[in-house]
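Provided herewith is a single structure, encoded as C-alpha cells, for subsequent inquiry.
Note that one protein chain is taken out, while the other chains of the complex remain in position.
Here the chain labels run A, B and C in written order, and each chain numbers its own residues starting at 1.
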Amino acid sequence: MKLKIIIGSVVIAVFVIFGAISFMNSNVEYTDFAKAEKLGKKVQVKGAWLRNKESQLDTKSGQFIFYMKDDNNKEEKVILEGGKPNNFEIATSIVAKGRYKDGAFHASEILTKCPSKYEGDASAVKKTL
Amino acid sequence: MKSTTAKIGLVLWLTLVICAAILFPMVPAPEKWYEFPIIPGLEEKARIIFFHVPMAWTTVVAFVAAMIYGIRFLMTKNLDYDLRSVSAAGLGTMFCILATVTGSLWAKFNWGSFWNWDPRETSIFVLLLIYGAYFALRSAVDVEEKRATLSAVYAIIAGVTVPFFIFVMPRIMTGLHPGSKGDPQGAGPVVQFKMAPNMLLVFFASLLGFTLLYFWLFNLKVRSSRLELQQQSQE
Amino acid sequence: MKVFSAPAIHVFLKDSHSEIRTRYALNALLMFVVTALALVLFSVGNDVVGTDVLSGILWVIIFFSGMSGLSRTFVSEEERGTTATLQLIARPTSVLLGKLFFNFVLILSLNVLVAVLYIVMINRFVILTPSIFWATIFLGSCALASSSTIIAAIIAKANTKGTLYPVLSFPIMLPLLLTVMNATRLATEGAAFSEALGEFQILVSYTVVVVTISILLFGFVWKD
Partner (left out) sequence: MNHLTLTAGSLKKEFNRRVIFDSISFTLHEGEAFAITGRNGSGKSTLVKILCGLLSPTKGTVRVSVEGKEVNAEILFRHLGFVAPYLNMYDEFSGIENLMLFGKIRGLENNFAGDAEELLRQFNIFERRHDEVRTYSSGMKQRLKFAAALLHRPEILVMDEPTSNLDEEGIAAVRSVIAEHRRRGILIIATNEKEDVKYADAVLNLDERKLR
C-alpha cells in the first residue's frame, strides 16, 4: 500500500513536470513580418496600425482587413478572423497572433495595447495558482 | 496563536500594514522612505495590491490546507481532520469571494469592465467553482463518514488538476494583469516581483499578516465547530 | 500481471455486454448528440461563424453529451444494487480499470460520430490538418474518460446524482477542454503537426496524472 502511494506520487510529479515543459516552450514566438513570412508557423508580431491605409470589415466572410507596420517598418496586409478588436482605435500599439499565408498575415487574434492597460506596476502576484 | 500577546501583535501588525498601504503618499519621484513611486495608468489604484493579492494568496493556502487535511482524514479516518478540512475550505471560499469582488471592482475602474477573462481572473473563477463543487458534493451526502471521504477525494483530484491550469491558461488567453506588459511571460499566473523596495516590503508584510490572520480564523472556526458538535451530542 | 489485468477486461466485457442489452447510456448519448447538433445547425443557420467559435461549440457538444452518458457506469451499478456484488468478486483497481476502458470506448465512438457529423453538416468547419484533428479526438477521449470515470464513481455515492455531475466535473475538465479546443483550432488553421505537440503533451500528462490519482483514491470511494 505504501509502495503504491510512493510510485503513484512519483508518476504524478513526473507527468506534471512533463506537462509543464510544454508550457515552457509553447509560447508563441515574437518576431517580425520578414521572419513570419519565412517560418510560416504561428507567431506574434508587434507593430502599429497604419491609419492612413484602408481598413475594412468584410461582413460576408466575417473578416477584418487592415494594414500594419512592424517594428522594422515593414508593412503587411493583415486579415483577422472576426470583427474589429476592442479599443482598436485608441491602441498605441498592437500585437497580431497568427501565421503568414498567401501574401497576407492571417491573424487569429489581435491584442491591443492601451496605455491604461499595460503600464502597470509590474508586480501583481494575483495568485500563485 | 494561543497567547493573547500573539493576537494583539497580529492586530497591531495588520493595523500598521493597512495604514501604510493606504496613507503612504504616491509621488512621481520618491525621495523619502515612505513615499511610493507613482505608476502611470494605475496611480492610487495600485494600492489594491496590498489587499487583493494577499486575499488571493490566502484562498490558495486554504485550498492546500483543505487538501492536506483531506489526505490525513483518508489515512486516519479521524473525523476531526474532516472538520478541519471543511473549516479550511469554508474560510478559503470567503477569501476567494473577497478576492474576486475586490479584483472585479478594480477591473471596472482600470480595464473598463467587471470581468475580462484574463488568465488570473479565470483561475480564480475556477478555484471558486472548485470550492462550490466541494460544498455541493458535501450537501449531497447524508452519512458523515461517507461525506468526509468523498469530499476529501474530490479535493485531492481537484488539487492535482490545478497545475494544468497554469500550463493551459497562458496558451489560450491574453493577459491584462499588471505585470503582463503584453509579453508572454507576464501572461502566466506566476509573476516576477518588480516593485519599489518599500512597496515590496509593505506587500510582503501584508502577505504575512493575511496568512497569519487566516490561521487565526481557521483555529477559531475549528474550535467553534468542535463545540457545536459537542453540544449536539449532548442534546 | 495476468491476474491483475484479466478481471479488468472481464469487467469491461460485462459492461459492454450489459450496455448492448439495456442501452442505458447509448440511447441518452445518441439523443443528446442529435438534439445538440440540430440546435447548433438551427442557430448557426447561414450566418458566418468563425472557425474558433465552431471548434469551441464542437467540444461543448461533446462535453455535455458525455455528461449525459458517462456517469451511467457507476450510477447504474448503484441503482441496481450490484455494487456490493462487484466488490465481492474483484479488486477495486480491476473495477476502476474496466470501467475506465468502457468509458473510453464509449466516449471515443461518440466523439468520432460527433466529429464526422459536425464536419459533414457544417460547411464552414474545414479541417486543414486532419492529423492534428484526429489525434486531438483520440487523446481528448482518453483525457475525458479518465476524469469522468472517477467523478462518476464519486457521484454514484451521493444523493443527487444527475445534477451534481456537471458541477463536479466542469472545474476538473476545464484545462483539458481548453486544450482540446485550442488543438482543434490549430487543426482548422492548417498548422503543422509539430505545432500541436505541446497540446498533446498536456493531454497525455493530464490523462496519466488523473488515472494515477484515481487508482490511488478509488478504493476509498468504492468501499463505503
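Heads up, the rule we're going with is that contacts are C-beta pairs under 8 Å (C-beta built on N, C-alpha and C of every residue); 3 or more make two chains touch, one makes a residue touch a chain.
The structure presented is a predicted model; accordingly, all values stated were derived computationally and were not measured.
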Touch partners of the unshown chain, restricted to the chains that are shown, please. B, C
Residue among C:73, C:94, C:111 or C:141 that touches the chain left out of view: C:94
List every residue of subunit C that touches the chain not included in the displayed model. 3, 6-7, 10-11, 13-14, 17-18, 21-22, 80-82, 84-92, 94, 219, 223-224
Across the whole complex, list the residues on subunit B that are touched by the chain not included here. 77, 79, 142-145, 229, 233
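The rule is simple: only the chains that are shown with their structure count from here on.
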Chain pair, A-B or A-C, that carries the greater number of C-beta contacts: A-B
Interchain centroid distance [CA atoms averaged], subunit A/subunit C, Å: 30
In whole angstrom, how far does the Cα centroid of subunit A sit from the Cα centroid of subunit B? 30
So which stretches of subunit B touch two or more other chains? 160, 164-165, 167-168, 171
Two or more other chains touching the same residue: where does that happen in subunit A? 12, 16, 19, 22-23, 26
Which of the residues in subunit C come into contact with subunit A in the complex? 48-52, 185-186, 189-192, 195, 197-199, 201-202, 204-206, 208-209, 212-213, 215-216
In the complex, the residues of subunit B that touch subunit C are 74, 126, 129-130, 132-133, 136-137, 140-143, 145-146, 149-150, 152-154, 156-158, 160-161, 164-165, 167-169, 171-172
Touch list for subunit A against partner subunit C, complex: 4-5, 8, 11-12, 15-16, 18-19, 21-23, 25-26, 41-42, 59-62, 81-82, 99, 101, 106, 108
